[in-house]
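Removed: one protein chain of the complex. Kept in place: all other protein chains.
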Amino acid sequence: MTYADWFREDRLPHIYCVGCGNGTVINCTLSAVDQMGWEKEETVFVSGIGCSSRAPGYIVTDSLHTTHGRAIAFATGIKMANPDLRVIVFTGDGDLAAIGGNHFIHACRRNIDLTVVCMNNMIYGMTGGQGSPTTPPGALSTTTPYGSGEAAFDLCGLAAAAGANYVARYTSYHVKELTRAVRGGLENPGFSFIEALVQCPTNYGRRNKFRQVMDQIEYFKSHALLVQKADRMREEGKKIPDDMIIIGILARRNRPALGVRK
Amino acid sequence: MRTEIRFSGFGGQGIILAAVIVGRAAVMYDNKHAVQTQVYGPEARGGASMSAVIIDDEPVLFPKVTSPDIYVIMSQEGFEKYGVSVTEGAVMLLDSTLVHSRPACRYIEIPATREARESLGRDIVANIIMLGALVAATGVVSREAIEKAILDSVPRGTEELNLRAMKKGFELAEQVKHG
Amino acid sequence: MRLVIDERRCKGCNLCTLVCPYRIFRPGTTANRRGVIVPELDRPERCANCRLQRLYGRTLCGVCQMICPDQAISWEEEGACEPVKVAIEY
Partner (left out) sequence: MQGNTACAEGALAAGCRFFGGYPITPSTEVAEHMALKLPKTGGVFIQMEDEIASIAAVIGASWTGVRAMTATSGPGFSLMMENLGFAVITETPCVVVNIQRGGPSTGQPTMAAQGDMLQCRFGSHGDYSVIALSPASVQEMYDLTAEAFNLSDRFRVPVFVMADEIIGHMREKLVVPDTVPRQERKLLKKGDLPFRAGDDLVPGFPTFGKGYSVHVTGLTHDERGYPCATSPSVHEDLVNRLVDKVESARDAISSADIVNPDARVVFISYGAPSRAVQQVLHDTSRDDIGHLRLKLVWPFAESLLSRFPDAETFIVPELNLGQMAREIQRHTDRTVIPVPKLGGALHNPSDLAGLLEEVA
């Protein structure tokens, strides 16, 4: 079996725009799931609302496409009621960090055995490009026409501080690393959070100087800084530029977890 | 026959528990019907708390107390809030240690808190003394029933203390009756 | 093994042209029936996976397939060579 066998062939091609990074993240996640050797019938995908949340509809397992922001709460019910199921949540930055922020931090606190993959495109894509809690300061969106004046959430820092067992960040450029990171999350008991920065050419890129699909990928490539290297730079007293994206496994621990398969 | 009993005191005296015990005695051991209700709310903590129980030979239809036949009042504030509106035909048992006013109906003074403190060494059982007195004075439930219901309801290890309190209540009411 | 781009799925983002270490993809020039300009292959036999997948029994590299957001890249078995009668004249 390969990861391609996990797709609902009859629903492809999916609805994502040309060059959208979400499709890449689905590939990486399914590849990690496939590597785990899990059965389709023991695996459940859950999502909320937004571009990211359409992902489970293209996967041939049981899947629950729920309401905006609430995917983790629904997934909590599934996992607690049947810990034998492997539950993976697809979410986006708006879904997870704005309307669903409370569910996110409480799931981290409970350290419930879910793997949450967040496709962070730094914008509300499906509704046409409004600012989200991860829109970088200064970035343009339809609701921040003069540049975002708010600070952005560090989703990984939030997850780690709230108690998640496993936290990682990569981008849609880092396909091999992202696959390994998701796999690490699937292997680790407790709450695993993987943030995948993705390009949104339609609603983020073209407003923010990434004219071509490739431009944002090039940016991810050139601005990614492995966490180990960042730590070394800090030790050496070097300043890390604000626009660098710290990637890597940011937390891995084994605190007591809820809903772990017996 | 429908009998409505209203209990009032301050939070922590076991006002609600007292009503629950009487209801339990009636239903479980006297084969009658009963409904217990109470006033919920922040004012029930510290301020005047109130609970009520209705005992009937037939099923209790209307569950709320409208004009109590019997009052058990254990604090001055409870008297002022829930005891002043007594009707002439009612009877009131009051804890004479803590209630200074006297109602415009027949009343029985029971020094429950003083007795609880002095004879039994524990303030906390004043409500059980009042229950004993209530049963001895009015016969709303049988003595056997109230004893069993108290034993069902009190924390393990305090059964003997509570039974002594109940019997003290019987005695105090009888003294008033005969005195 | 032969690399194929599924024209029914490809939306023409050209990410494959960016990531392939052998540069076997290049942006296409003409739109297909769906109006998508699908990338073209440039000497795909240079792709390690095309040549060596059978030998190693697993996908090598495969970054183009993984990054393809539209699940349009895959490898398929090549048909066995047709025997061709060759007349050699002495």
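Lettered A, B and C in written order, each chain numbered from 1.
Everything below uses one rule, namely that contacts are C-beta pairs under 8 Å (C-beta built on N, C-alpha and C of every residue); 3 or more make two chains touch, one makes a residue touch a chain.
The model shown is predicted, which means the values in this text are computed figures rather than measured ones.
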Going by the whole complex, the chain not shown touches A, B
Among A:Ser52, A:Thr66, A:Thr91 or A:Thr171, contact with the omitted chain is made only by A:Thr66
Given A:Val33, A:Cys51 or A:Ala75, the correct residue touching the omitted chain is A:Ala75
Against the hidden chain, chain B presents residues 20, 23, 27, 33-42, 60-64, 66
Across the whole complex, the chain not displayed is touched by chain A residues 8, 11, 40-42, 44, 46, 54, 56-57, 60-67, 70, 73-82, 84-85, 102-103, 106
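By definition in this document, only the chains that are shown with their structure count from here on.
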Contact graph of the chains (line, ring, star, complete, other): other
Taking each chain's mean CA coordinate, chain A and chain B are separated, in whole Å, by 62
Chain C contacts chain A in the complex at 8-9, 11-15, 18-19, 59, 63, 65-72, 74
Per the touch rule above, chain A residues touching chain C in the complex are 2, 4, 7, 12-14, 16-24, 27-28, 31, 172-173, 175-176, 179, 201, 213-214, 217-218
